[in-house]
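Every protein chain of the complex appears in place save one, which is left out.
As written, the chain order gives the labels A and B, with residue 1 at the start of each chain.
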Amino acid sequence: MIRNFVKLLRKSQIKRHDVQNPAIESDQQQMLFPDLQQNEQLFRSIYSHCSDVVFRSLVIGGKRKALIIYIEGLTDVSGLDEYVIPSLMRVETNVPLGIRQLIEQKLTISNFTEVCSFAESIEHLSTGYPVLLYDNEARGFALGLNKWEKRSIEEPSAEVGVRGPREGFTETLRVSTSQIRRIIKSPKLKMESMKIGDYTQTNIAVAYIEGLADAGLITQIKNRLNRIQIDGILESGYIEEMIEDNPYSPFPQLLSTERPDVVCANLLEGRAAILVDGTPFVLIAPITFFSLMQSAEDYYQRFLISTVIRWLRYAFGLISLFLPALYVAITTFHQEMVPSSLLLSMAASREPVPFPALVEVLIMEITFEALREAGIRLPKQVGAAVSIVGALVIGQAAVQAGLVSAPMLIVVAITGIASSLIPRYAAGIALRMMRFPLIFLAGTLGLLGIMMGIIAIVLHLCSLRSFGVPYLSTVATPKINELKDVLIRAPLWMMDTRPHLTGDFNEYRQSAGLKPGPERDGES
Amino acid sequence: MSMIVKITISLVTILLLSGCWDRTELNDLAMITALAFDKAENNQIQTTVQISIPQSQGGGMMGGGSGSTPKTVTQSEKGYDVTDALSKLQRKVSRKLFWGQCKVFIFGEEVAKAGIREHFDFLLRHPKTRERAYLFVASGKASEALDLSPPSERSSAEVLRKLTELKIGVRVTVEQFSMMLKGDSQAAALPLVNILPPPPSASNPNQTIPFIFGTAVFKKDKMVGDISEKDTRGVLWLKNEIKEYTITFKNEKGEGLVSLNPVKADVKLLPKIKGDKWVMTVKVKTVGDIVQNATLLNPMNQDLLRILNKAYVKDVTTRIQTALRKVQHELKTDIFNFASEFHRKYPKHWERSKDRWDEIFPKVEVNIKVNARILRPGLINTPGGMPAEETIRH
Partner (left out) sequence: MEKRNLSAFQMGVLMYPTVLATGFLALPTITAQSAKNDLWLTCIFASFIGLLTIYMAFRLHELYPGQTLVQYSERILGKLLGKLYIFVFLFYILNTSGTITRQYAEFVKGNFLFKTPITIIMSFMILLCAIAVRGGVEMLARCAIIFTPIFILPLFILLLLIPDLDAKQIFPVLSHGLIPVFKGSAQPIVWMSEFFLISFFLPHVSDPEKGKKWSYISLCSVTLSLTYVNLLSLFLLGPDTGNKIYPILVAFRYISIGNIFENMEALLLAMWIVGNFIKISAFLYVAVHSLRQWLHLSDDRHITFPLGILVVVLGIWDLPDSSKIGENLKLGLILIPSCLALIPLILLIIAVLRKQRTTDEGESSL
């Protein structure tokens, strides 16, 4: 009987789609013709109605015909103008060179690749490489002259800190990988690339440090990436949702960051990074819950300060989750916990309010969330005004109109501030979202309800895995060596082991006994 | 996983649909600050509750009530027992009675003399009444103390609570009273509440406070007598409850009073049974600082200080003896808990004689040994307000 009930509830079936309009036609698979005319015709038909594809025909050495195809806007046209076309046109007439020797001897460019099929040519064309086709040659050459307009390296807006590098990734994959390479210079830093997305053919790079990252982990990541079959990858968020262990959970199982130093720190601990062309946000796997509560700046400040700030962050993380629910539970079920003078003033301020505490809290919380989201969308000048002034004025007016009570407003304000303390937006949003079921539970069952909610959340967190690493691994299966980075921020000279993720790991990252002090160096 | 999610969601909606059972909004509560028990006719008990009104107490925006608006409201009702009376009382109060902040329970004198066992059971058994609330006995009717609106505090119950916490009298919580009655001595002492006469300038005769004056003595659960304020002080010494106290005593040799404050005392009760004789030695160790010296003696001088110390000792001994005279010999009730001391030291003896404790207690010989020292003379040495030559220096 339960099985029937379950079947009624469950509706998901794996659907198989017929691919109606494949992104790449089958006739593009074929090889280039030796005849230039045929090649040109087929290219023109493939790129019909594409006004930004330019076909430049030339004659080399007065005799052989050649064709350069490029996409305007993606190609370095000045490079073509200065290096390719002049050097080709100045080739002497009577030198019988094959196209390869021609390019090797005469073309003054730094990079070129041979292409033999239409599909390959299209692939290179779409990344901005002009393709040089030669008459009577069944192969072409893609010249390494791609250049397009891109954003310059700026400070990441979502992860600001007081101390630390201010560079962020950009949308171009090569620039991002170059930023990582600048920090980790060892040749053991491997970057395996693949293309995902039928129409977008987005470049994805998986970066890891060989010897530190578990080989099984990398294989698992690559398998999951290869499994994806989708129209297009526009942002790393698509990849994240496709390769997660637990898609229904509100908690993120991959970390997304804009900062190269964060990525490199995680690579050095044995994790892998997934870089996606077209977005500055890089994914890091595998993570634990505590990676979400750490910020890069923790490690740049001194350890006492960082420890205190970390505790503050944990405390306020809990506050952002529990405070409204606690307020509802205590004022409706356990009023005796409130000291009597506070109780009297709270009762007095709630006299004019028509709603029960539960409804009041829900109204204010939803309004506050709306204000926050609005503050993000509005342009910068207006946005700041709306969030601060809006909150204050609306709150004050609501209290005076008798819609909400003043203590409730303080609760909501503190909760709002508390949720801004969490460094990762995804984790902050997850905690904020879970506030609402907790408020409902608190309103129906009081503190019992809140505890049930806590138990349910912890149960969920205990069952989460991120690429095989249990989500709460450092605390739930306690490892003393790792606890010193979770509970406090141990001084740098004490953190000499790496965290153990899965599989084998390279244990030591620095030598022991690095504690500084004047007695070490022989000073008195 | 998705099945579990769906089941949980449906459970949650079921919860919400059926409503929340225990929810009471803050504004649907009547905050009781004190409860008074009085005797009514036909063997009934009259309960009076003092309810705090939030509107006139309220937050800064409401504008606080001035002295003329009452800050509390009292209601009373009769019933066959306390619970009956309270349930009838709920009919007269528009909000649900809320006991979480009720810290004062007052028994009227008549009720106390008749025996408070059944009413006390309510205080212990009901899950909502606080065990840390203070118990009092009123001389006269208890409900009078609740009708007052004190000028400086929120309610008269608050006044009583704060006065008790100043530790000037006996402090007994519900739990301590229960322990006293269940313990070996089966006797207890509760502070006695009187009403301060209002100053003539007050507009309303109710603008005054209840205050603590004296102690009521209970044997089992009935009040057998009361002690004056003077004797109460001696009782406090014996119960080792002197924490911050003022003593004024007369100097032996001459005129003038000396006052000491703060006085700290450590009292140990040492029991001894010699054959048929039960002896209790009261060892008092007390220290104090001088705050007022009306004698001509200079306390910075060691010999003169010794004189003052002797007077101090004599005063303490006299206090304790007066208290003993009243409680041990007149009222014959062991409110000092000598019984536990004997029990702890001589368990076998105690087992044999515990039924005869009522006879033994008045015959217990009490030796008082006081070690009193005056530590500091305050800010000045020679007595102030007179020329130095007239003071006695040695």
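The rule is short, and it goes like this: contacts are C-beta pairs under 8 Å (C-beta built on N, C-alpha and C of every residue); 3 or more make two chains touch, one makes a residue touch a chain.
Treat the numbers as computed from the prediction; the structure is a model and nothing was measured.
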Given A:Val53, A:Ile243, A:Ala272 or A:Ile450, the one touching the chain that is not displayed: A:Ile450
Which residue of A:Met337, A:Val382 or A:Met433 touches the chain not shown here: A:Met337
Candidate in contact with the missing chain, chosen from B:Arg91, B:Lys182 or B:Lys274: B:Lys182
Identified contact with the non-displayed chain, of B:Glu131, B:Glu244 or B:Asp266: B:Glu131
Chain not shown, touching residues in chain B: 4, 8, 11, 15, 21-22, 100, 127, 130-132, 175, 178-179, 182-184, 340, 343-345, 347-348, 351
Absent-chain interface as seen on chain A, which is shown: 330, 333-334, 336-337, 339-340, 445-448, 450-452, 454-456, 458-459, 462-463, 470, 472, 475-478
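Just so it is clear, only the chains that are shown with their structure count from here on.
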Computed distance of Cα centres, chain B from chain A, in Å: 66
Residue ranges of chain A in contact with chain B within the complex: 6, 9-10, 12, 246, 248, 331-333, 335-336, 340-341, 343-351, 353, 356-358, 399-400, 406, 437, 440-441, 443-446, 456
Parts of chain B lying in touch with chain A, wherever the complex brings them together: 1-3, 5-6, 8, 12, 15-16, 20, 22-27, 29, 31, 33, 52, 54-55, 57-59, 61-62, 98-101, 128, 130, 154
